[in-house]
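What follows is a single structure, and I will ask about it in a moment.
Omission of a single protein chain aside, the complex is shown with its protein chains in their original locations.
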């Protein structure tokens, strides 16, 4: 399908991706379930659901609610813990010719470091540190809203990491550029954004919150304009590569992120609507490059005027 | 149409509204244009477009762009200045049996105070101070993202104001509760939220921003979940009344805001899609109260569980 | 399971004031679907991103047709109710793990919109079937069950059959006394399932129940649709199991409801 004249590969912090498309953490499991629909070898990288040092139960249900052109989730980072993850999920993913990005979560700095340390000598290409989950009472977003804590947690995980570190930023901040600069100062090799925006929904008939957790994270096409703006601001603020996400439903959306300054993109909520969304995004970027005679995807990164 | 057994009137900082519905600033002009479609006497209040001390030219065009279930605007607060406003717009509005809320903008604290002072002895019921416009380089949002500046500008305008002051808050902040507390500490009589979220959109074919201003403010149903969450957080943080807005398209949406803690609501972008949206919201709230046998709208405020 | 596909509606009918029946042409589910499994139905209205899980009500293998019966409870099901013959809809399925076809003398118990999946089930069960259908007021689909077993109806308002709930109907009709029931199959609102779980336990009968939860992915990836479990779940390694993957049907004693 792909013409060799067109280069879609990007280099993210020293890691070569065959194309700039990955999955957004938490929307694709560890790829196992989606491998019925998607040839994982076709993806630039697979980004896994958040993994913690021990198994997490997650939040009460209902954990999701639909909103206009978006959705709220408050899964609460349920996961089987890093040991099961390495044994089962990583073993599965290793069989594919794609990069593996493990999303890491924790309640304390120590938690994060423990996971990072355990993954250090495993077959993992990059680590994405989730300091932006709005759905847990400790950890997550509490690290991500303040420049000092972003810098210090970045430094902390960098001590243990053998893979490049992507800091995943929260959009629930006054100045995303400052936060990105703090991550860069802490030694981040890349940043990814945006995580979800904290939101809520009320059932007016029962007069109750739709989510057991009351609030959740808003994702989907509704938030794309905010994500584009933030990627653009971060691209001006830092020199490390950006993985852009937030509402990407198709190739046009992905290209918008790339033009705004993202070196790669992640497809999230779209997987729920269309299981093959990642593949369609890759094919659509290719078609766009062909149409406009762009020989190298790197020419497009951040070239908006 | 309305049964006397059902009370829809609310008291916002000492001002009695016949119902809890107003217009969101900037989406309804000064009511003149919409008076072809809407009997202004039916509204709880009319909130005007931002008014500054001198005429403002606003931004270059294109000033708007459509997004998925939302829109971006970067009007840049074009307005004829407070003197023309008093002479023409206020003279028009005074003829109606509704409350008049004048939205005030400025580049400096002095600018705001000048407008507030000029309006002090005019027939205006409330003043809404816009410290959250994302589309002007000075003033606007620069005041609204920091607790200290929110408190100090609130104090400053309170010195000149003879009407109750509503501080209009920006959602582009890490902690909206803190900002609301700062407004309350400064002497605000009420707060309104949310103003627009800063966003952007890129035309991938021309590789240019869709807005001349590059970024704009995102409004419409896309942002409602964020607005609901913020109203809920602010309701927990302060004791002054809240005017809620952000994506209200119909009565169900308005009721969600009221249940989250808003004492009144404003209809914005919806006016562009349906000129009579305000009236339909009022009628729909009435129907809801009737259906659930709610005798007084005040019973609904903040009663989500 | 195949990719999401755009299928044609070949028949759509209203069964009660808010319940609709729709037949679509889909070889995939018609060939591979099992009683108790469901499909993800997608809205044509683009503001609604998430699939609506709807159970397989009936399959016509020969003609490659699948039937869904659904109640209008919100915007998505409202949209589905307005579809017309030859309109198209996106679907994914068959999804999940359905009923195990076991038992020689069984109760098939449905409540409200939990009744439709039991129709295909009733076709496939061997042995004696006592079918108990509980409604609030308006009854639907009950006639179609009669060819597969003895049908007992309960209504909350007493307008048809036993006044009360499905357990009241079981008791009133002495179904346990007169039969050696060895399995209960149930689908319906959670309070009903909770009651039946207790009832089954008290009477020492095994029960298979079909659960509901909001779903985002429908394929086991997002962990939105979990239910608490008694033992640690083999997949999640916590006390949570995925309804869309390990369910929607579980043995009553495996799950906390």
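Note that the chains are named A, B and C in the order they appear, and that numbering of residues resets to 1 at the start of each chain.
What we mean here is this: contacts are C-beta pairs under 8 Å (C-beta built on N, C-alpha and C of every residue); 3 or more make two chains touch, one makes a residue touch a chain.
Note that the coordinates shown come from a computational prediction; the quantities given were computed from them, not determined experimentally.
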Notebook entry, point to check: From the list B:10, B:75 or B:161, which touches the chain that is not on show?
Noted result: B:75
Notebook entry, point to check: Which listed residue (B:65, B:116, B:193 or B:264) would be found touching the missing chain in the intact complex?
Noted result: B:65
Next item on the list: For the chain that got dropped from the picture, name the residues of subunit C it touches.
Entry: 45-47
Check: In terms of residues, what is the contact footprint of the unshown chain on subunit B?
Finding: 26-29, 33-34, 36-37, 49, 55-58, 61-66, 68-71, 73, 75, 78, 80-81, 84, 220-221, 269, 271-276
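We adopt the following convention: only the chains that are shown with their structure count from here on.
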Item checked: Taking each chain's C-alpha mean as its centre, the one farthest from subunit C -> B
Notebook entry, point to check: So which chain ends up in the middle if you average the CA atoms?
Noted result: A
Next item on the list: Please compute the C-alpha centroid of subunit A, do the same for subunit C, then give the distance between them in whole Å.
Entry: 36
Next item on the list: Averaging only over C-alpha atoms, locate the centres of subunit B and subunit C and give their separation in whole Å.
Entry: 47
Note to self: Please tell me the distance, in whole Å, between the geometric centres of subunit A and subunit B computed from their C-alpha atoms.
What the structure shows: 34
Next item on the list: Could you list which residues of subunit C touch at least two other chains?
Entry: 46-47
Margin query: Can you pull out the residues of subunit B that are in contact with at least two other chains?
Written below: 68-69, 221
